[in-house]
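Note that one protein chain is taken out, while the other chains of the complex remain in position.
Per-chain residue numbering starts at 1, and chain names A and B are given in the order in which the chains are listed.
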Amino acid sequence: MRRLENAFWFAFAVPTLGIVLVLFFAPFLYSALGSFQSKSGQLTLDNYALVARLYTKDVLYTVGIATFSLAIVLFIGILLCGYLRVYGNKLVEFLFKIPLFVPFVVVGHAMRVFLAPHGILNSMVAQIGLINLDNPPSLAYSWLGISLALAWKNMAMAVLLILGAFRSVHETYLEAARNFGAGAIRQTLDVLLPMSASSLAVASVLMFTSMLASFSIPLMIGGGKGAQMTMIDVYYRITYQGDYGAANALGVVSYLLASGAAIYYLRTVTRK
Amino acid sequence: MKVNPGAMGRATVKIAFLALVLFVIFGPLSSLAIWSVAEKWYWPYALPQQVGLFYWGRVLGSDLMRSLQLGFFIATAVTMLTLLCTVPVGYALARFDVLFKSVIMMLFLLPQAFPQLPVFANAAVLLYKFDLGATIPGVVLIHMVGSLVYAVWIMTAVFKSIPVEMEEAAINLGASRIKTFLTIALPLAVPGIVASSLLVFLYSLDEFTGTLLIGAPFVVTLPVFMYNASMGYELQVASITALLLMIPGMVLLVLLERYLKAEYLSMFGRI
Partner (left out) sequence: MGPSGCGKTTLLRSIAGFIKVDSGRICFDGRDVTGLPPQERDTAMVFQNYALWPHMTVFDNVAYGLKLKKVPASEVRRRVMGALELVEMVDILGVEGIESRKPPELSGGQQQRVALARALVVQPKVLLLDEPLSNLDAKVRQRVRVEIRRLQKRVRITTIHVTHDQEEALSIADSVVVMDKGKVIQVGSPQEIYRRPQSAFVAEFLGSSNVLTGQLCRADQTVSVGGIKLSCATAAEGKATVVFRADEARLAGEEAQVQGNVVVFQGDVEETLFVGSAFRHFVKIGTELVMVDSPESSPLRRVKVVVPREKVQIYPLEG
């Protein structure tokens, strides 16, 4: 009887589950299997050999950008959230939520025109005479441009996550430190940061994997030459060469890089 | 009144800090606004030589309006279908020992962990096999993959936050399961359902990766339209589109600002 009732409720999940299974998990498995197949359908490791030969540098490049971007986000995020937690500033807090709801493609395009060789940023800096516009440095179309754009977009999420963690630290822990003369920075580094270390670690893993998987921002702001982020490689491999085997092998590499986040999500389920 | 030099210094630092924040947030966005009204702009000029609304007029009479309508149509369909699918699932997962409960939870969580692009590329192959490639239903379905996994979790959380005693009181008075759901749980869940529908709507409106892979070249929503314009160096057209694309998000930000919690926003941290 009880089993019957459980099965009854399960029935509600079937259509929803169906869509996710057919359009996410089936393609997911298909891409994993496809990575071991040649064009004629035989089992092979050639795709991985190709990936290792052509894309090792790109994978490292991707990890590098995500790491650098995460470092920017954490550095600014922790200091900013420490300030917001200790002193409070509603306006600044609101301003930092804005990037959250700016679509990725818009961020890509905005950064493209903002950071371009003759873009707004360079024009402004040139006005104060720091650079020469005849030979301008370009942030767009480079790893630095991608990192800055990713950091800008992720800053909103970081502020939400870090500030949430900082807010869950009870006020008295801060007052106890303030009692001895700890300023905002000391309170942040000595009390807030260590007391929310585990939430921050989780936030970092999630932001890191989402940066590894970023597609539209590097698509719009990345350079046409040199190293590319892996998602761009996957996209080009499919649209320009129709080579699903290699693209899927690269996809599997990206799944593996995302396994940190996957483990976290699995844990949340098993904990409940 | 004597001015305290320490307080003056602090005020200066505060204003400088606020100016920096404003620059960091609005600097990149300001370039969109400037480009949208730049009728003539060649370097080395720091600002456009000629400013006007010429491109706005041209853009608003172009394909953009079709993309806009299409985007709203798709987002409406995605939102309604997502609600229809996830409200019952969320309620069941929140209240009952559903068969294979932890497996189901896991299946709805894992998609959030993995990169979407390689999966969607293979899903596109599948959709083309069913003749759904480059069609509106195909794009709706691919948007739903993203919105379903998100909405199931939100709905479950929304229903879990309603004390079970409220429903037990109704059952105790003789209400049936269905009646209890319709008269107690559902009305109490309305604020949560509305908030998450708005987020799903925005997600679909802004979705780029799946639409590019499945919709192109016939189903062009606003983000894809903007991407094409930007890559074709039609910077004015792209900037105007980008500004239009930002409006729904900004409206939602003001509406939902107080309710924004990190766990409800996983969908917007991606791709």
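Simple rule for what comes next: a contact is a pair of C-beta atoms (placed from the backbone, for glycine too) under 8 Å apart; a residue touches a chain by one contact, two chains touch by 3 or more.
Just so it is clear, the model here is predicted, and its values are computed rather than measured.
Visitor: Of the chains you can see, which ones touch the chain that is left out?
Guide: Looking at the entire complex, the absent chain's contacts are A.
Visitor: From the list A:I98, A:M195 or A:L266, which touches the chain that is not on show?
Guide: A:M195
Visitor: Sort through A:Y48, A:Y173, A:Y236 or A:Y264 and give me the one touching the missing partner chain.
Guide: Considering the complete complex, A:Y173 is the one touching the chain left out.
Visitor: Which residues does subunit A use to touch the chain missing from this display?
Guide: Spelled out for subunit A, the touching residues are 170, 172-173, 175-182, 186, 190-191, 194-195, 197.
Here is the rule we go by: only the chains that are shown with their structure count from here on.
Visitor: Report the inter-centroid distance (CA atoms only) between subunit A and subunit B in whole Å.
Guide: 16
Visitor: Which residues of subunit A touch subunit B in their complex?
Guide: For subunit A paired with subunit B, touching residues are 2-3, 5-7, 9-10, 12-13, 15-17, 19-28, 30-31, 34, 91-92, 94-115, 118-121, 123-124, 126-127, 133-134, 152, 154, 157, 160-161, 164, 203, 206-207, 209-210, 212-216, 219-220, 231, 234-235, 238, 244, 247-248, 250-252, 254-255, 258, 261-262, 264-266, 268-270, 272.
Visitor: Would you mind writing out the residues of subunit B in touch with subunit A in their complex?
Guide: 17-18, 21-22, 24-25, 27-32, 34-35, 43-44, 46-47, 85-86, 88-89, 91-93, 96-100, 102, 104-123, 125-127, 141-142, 144-145, 148-149, 152, 202, 206, 208-209, 223, 226-227, 230-231, 235, 238-239, 242, 245-246, 249-250, 252-253, 257, 260-262, 265-266, 268-271
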